[in-house]
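Left out: one protein chain. Kept in place: all the others.
Each chain carries a letter (A and B) given by its place in the written order, and its residues are counted from 1.
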Amino acid sequence: MPDNGLTRALQGLGRRVTDRIWRLGFAARFLLATVMYSGTALRRFNLTIREIYFTGVLSLIIILVSGLFVGMVLGLQGYDTLQRYGSSEALGILVALSLVRELGPVVAALLFASRAGSAITAEIGLMKATEQLSAMEMMAVDPIARVVAPRFWAGVISMPLLAMLFSAMGIFGGYLVGVQLIGVDEGSFWSQMQASVDFREDILNGVIKSFVFGAIISWIAVFEGYDCEPTAEGVSGATTRTVVTSSLAILAADFILTALMFRGA
Amino acid sequence: MSSEPLVKLADVNFTYDRRPVLKGINMEIPRGKVIAIMGLSGCGKTTTLRLIGGQLKATSGAVTVNGQVVSELDNDGLYALRRRMGMLFQFGALFTDMTVYDNVAFQMREHTDLPEELIHDLVMMKLHAVGLRGAQKLMPSELSGGMARRVALARAIALDPMLMLYDEPFAGLDPISLSIVGKLIRTLNDALGISSVVVTHDIQESLKIVDYVYFVSEGKIVAEGTADEIRHSDEPYVHQFVWGEADGPVSFHYPAKPFGEQIYTEAPRAR
Partner (left out) sequence: MNRATLDLWVGFFVAIGLAALLFLALKVGNLASSNVGETYQLQAEFDNIGGLKVRAPVKSAGVVVGRVTDIRFDPESYRALVGMKIDARYKFPRDTILTINTSGILGEQYVGFEVGGDTEMLKNGDTVKKTQSAVVLEKLISEFMFNKAQDEKK
């Protein structure tokens, strides 16, 4: 085989691609194992409740505060644009639809990935680095069932709740700015919103989105933690990868889901 | 008790990533004895331990524990076997999110349906055995290295194993903790009638407590014998190891080109 720059570049590319595909396959098998060994996490639900506390409850503050501010900004910007066309009453529609359909699920998921996803990765990674996972295995307890599955399900359960709280908080923020501060008519703010936000088409679809995002983030987080190099650099690298990969995955998945859900509507 | 050894390694090879780690290991661990596996860091000691615990599978050869070939067991069989083994990890590997009490109770809660009062009594017994009954409410982060090692030991004997595996039990301990852990390994072994494998490079401490020693170097057993035989061995490698000499069969220098050659050929490039 000729040993020149081109050959080497192609080899490098080939190796990188096969590595990625191999890792993806490994991650898929890992997800399958997590779901299959979820019996313990669901039967002994207090294990999962504990993790819901760490992923969900501890993310509450950042989600609520960010939701409020995003809603308030939407109120200001939306009013500025809408009043040029003399339809500032539509502010409610604008705030509610953008939050419920997009910003709620997506921004909450991005925050969740950096707040809870990274914590999950770091925790599992550290457990691996300090041989706690090996110790568990040697005590005949499967770490996937005992450590990974409860964290995975806690993420899947917490995410939609957080996204709904984010949207609700955002709409409240929009209301504060639009109605209380600027003085848009309160009646038309709510009634126009109610007339154009459909429960099934808009709200439920948003909830479904956040479910999918929750599963994606939890999957990436537990996998990166479980798969990381058991050293300090390994854990910090895996934590960064969790945030980067899940943020990209959320945005890509959001595009696909939006295309499927709101097509033609 | 049968005279058949509890653990037997017959012509075991292990290759990791095309690099041979173990080359034809033969080893026997009789019941009721404390065996040490010694050697330098990275010589394959820990790998041997992981083969016995079933965390790694031998590339060829058979690891037999209590009459069962470890690599032929399915997942359930392996887990059933591991319930009868205890392992002490290098730095204890205590679960950092649980108290000392919960750490020791972990296996009892996972594997048995014992009522909480009975678990409490058992945990107290195990903690008493390592002298840490008073530390039950502490978190692992509040323990010193030696205490953490003793709690991990209490946790490892929680389900009364037949075999104890120790991975570097003496690493990073002060002299007092060191002799406490050493004494505990011996007394627990004799009091509970278990067999123990100690992987270590702390020769002086382990020679005090073990019955038989295997020396491993570069994936092969280079010497074996009782503690006394080892102490008086003439084998250069063992001698260097026992007396901690800086140079000998294990060279001080990492393999390199002759000094002069390296200086004259590489110096200009460094500039």
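Remarks
Methods note: contacts are C-beta pairs under 8 Å (C-beta built on N, C-alpha and C of every residue); 3 or more make two chains touch, one makes a residue touch a chain.
This is a predicted model, so every value here is computed, not measured.
The chain not shown here makes contact, within the complete complex, with A.
Taking the complete complex into account, A:Ser196 is the one of A:Gln83, A:Ser196 or A:Thr258 that touches the chain left out. Looking at A:Thr40, A:Ser134, A:Ser167 or A:Ser218, the residue that reaches the missing chain in the full complex is A:Ser167. Think of the hidden chain as still there; on chain A it touches residues 46, 49-50, 52-53, 56-57, 60, 85-87, 90, 96, 100, 158, 160-162, 164-165, 167-169, 171, 190, 193-203, 207, 264-265.
In this section, only the chains that are shown with their structure count from here on.
In terms of their C-alpha centroids, the spacing between chain A and chain B amounts to 42 Å. Put simply, chain A touches chain B in their complex at residues 126-127, 130-132, 134-142, 146. Taken together, the chain B residues at the contact with chain A in this complex read 53, 55, 79-80, 82-83, 85, 87, 89-91, 93-96, 106-107, 110-111, 152, 155, 165.
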